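The complex appears here without one of its protein chains, the remainder shown in place.
Lettered A and B in written order, each chain numbered from 1.
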Amino acid sequence: MTLTVNELTIHHGAICAISDVSFTVPKGQLTAVIGANGAGKTTLLRTLSGLNKSTHGTATWNEHNLLHSKPETIVRHGVSHVSEGKAVIPELSVVENLELGAIWRKNKKEAAESKAAVTDIFPRLGERLNQRADTLSGGERQMLAIGRALMSKPELLLLDEPSLGLAPLVVEQIFQTIRDLTTTMGLTVVLVEQNAMGALKIADQGIVLNLGKVAVTGTAQSLIADPQVRAAYLGY
Amino acid sequence: MFQLLNTILIGITAGAIYSLMATAIVLVWRSTRVINFAQAGMALLSTYFGYEAMVHFNSFWIALPVAMVGGAAVAALIELVFMRLLVKRSSTGPIAAVAPIIATLGLLGLIKGLISTFWGGADVRLVGPVTNIGYSIGDKTLAFSPLKLLTLCTVVVLMLLLTVLFQKSNIGLSLRASAYSPEIARLSGVKVDFVRTLGWSLAGASGAVAGMFQTVNGNGAFSPESIEFSLLLISGFIAAIIGGLESLIGAVIGGLVLGLVVSFVLMYISSSLFFIAPFLILLIILFIRPQGIIGVKAARRG
Partner (left out) sequence: MDKLKGANKLGLYVVSGFILFLLGNRVDELRVYQGASIAVFVVAISSIILLTGYSGQVSLGHGALMAIGAYSAVISRNSFHTPVILTFVIAVLIAAIGGALLGAAAARLSGPYLAGTTLALAIGLPSLANQFSILGGEQGIFFDVGFPPPSLGEGFTQYKWFFWIAALAALISMWLVANILRSRFGRNWRAGRSNETAAALSGINVSRSKILAFTISAGVAGLAGALLSMTIGIVSPSAFPLTLSFSLLTGAVLSGVSTLSGVMIGAVTLVAIPEIADAVATRIGVSERLTTNLPGLMVSTLLILTVLFVPNGPVEQHRTRQARKAAREKH
């Protein structure tokens, strides 16, 4: 059970956003995808969850072809995507946002168990179940977005910049939670991050994207140690 | 005093029907972000379905569900065939913002033309299940009849059903999530395309009820060009706008406000202000609150 991406190429109109990208994400590991603005990180993730179309290549998860499938189908194969910018629906309450994540699941008992599990991971959400999501703080919204994704009982979690616009202390908390999801719950995670250092610190392996191409791959430690990566992305 | 009571009763009954029409417009707006000018045309078509059922079965209580199912089916068909193509074809370019408005206007013309071709332009009649002769208090006749009572009850029941559906069920959650953020809904596993079709069908059914009751509450006769339907087109639309387009409760408030104010204007100022009064009310309300009574400041797209 791995995520395998092979020779993936994605175009935005005439612009080539991702070209000939190949990598694998082993089960139960946290993979950080880092790179500058416009490197194609978000596009890559959106394509894996079915929101964007690809031009060439393959991407499979559990023998399921992720390309040419609709997002609503892909989520049923155990792939949950938390899109960029605190992806919650502000007009709905916290509990409705959570229930939305499990809306396609037939087994309502299991869904209720998932809800209990999510409120265990994020007790703050449990205290605010009946509040509207737009009354939450930035960090709480990000927790809700992840919580909603967990309600779909994913095996592969795609996270797009969860640290964006959050206070450093909150970022640390969120990163710790993401690490725990892999370690304790055995989830496979792809974490796209601008905050390269923070992401590599919790990751098992890292992929550096540059202008739509894979620049470097390796274990997280080796990337942190790589002088070129340090200079270009870690800032020291 | 008696006149005041009558004015209020007339206003509330008319307003209830407008609310239903406004609800249809709001449902479509929320599911596809399109103002459906053809809604009254679809309601008219559903009423003709109801009329056909009435001819065959001679029962309003069969005609009403037939009209609703027919209205829902037509709406679903339009969404499937027409709106999806529209969204795909003209979502960019200088007229992206006005293309849906123009397209639904074309649809209105097409539906009316087809109706006139099939049923002709002459009046046909629809009779309500109970009398429209007002209750008497002493020697005076109230402007409120068993039929108007039935109209009010039907609207209240339908609105309650819709509210429960929206607030308490998974389908309602899907409908709301798809309206507010189609992308997040999709990522959560909601089949947004299907949900949109469903939203249109609900709208089609609501419009059908509005059409049926608008007809029997009038003089029972209707035709593609009858005043009742012009009024339904304009009033349902204005009520939806007054209510802010986003919520069912807004649609109900918009309908009642419009019904009551028009009723007062006609009774106490001049009955020839029939068509201009809704415009003035709309202008005044939008001048105070450009986003409607219960509207969100910037309409969301997506």
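Quick note on the criterion: contacts are C-beta pairs under 8 Å (C-beta built on N, C-alpha and C of every residue); 3 or more make two chains touch, one makes a residue touch a chain.
Keep in mind that this is a model prediction, so the values were computed, not measured.
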Determine which of the presented chains are touched by the chain that is not presented, and list them.
B
Absent-chain contact - pick from B:2, B:194 or B:279:
B:279
Which of B:112, B:148 or B:176 contacts the chain that the document leaves out:
B:112
Among B:98, B:133, B:164 or B:221, exactly one should touch the missing chain; which is it?
B:98
Contacts of subunit B with the missing chain: which residues?
29, 35, 37, 82, 85-86, 89-90, 93-99, 101-103, 105-110, 112-114, 116-117, 120-121, 230, 234, 237-238, 240-241, 245, 270, 272-280, 282-283, 286-287, 290-292, 298-299
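Throughout what follows, only the chains that are shown with their structure count from here on.
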Taking each chain's mean CA coordinate, subunit A and subunit B are separated, in whole Å, by 43
Residues of subunit A touching subunit B in the complex
49-51, 70-72, 75-76, 80-81, 83, 87-92, 96, 99-101, 103-104, 148-149, 151-152
Contacting residues of subunit B [partner subunit A, same complex]:
170, 173-174, 176-177, 180-181, 183-192
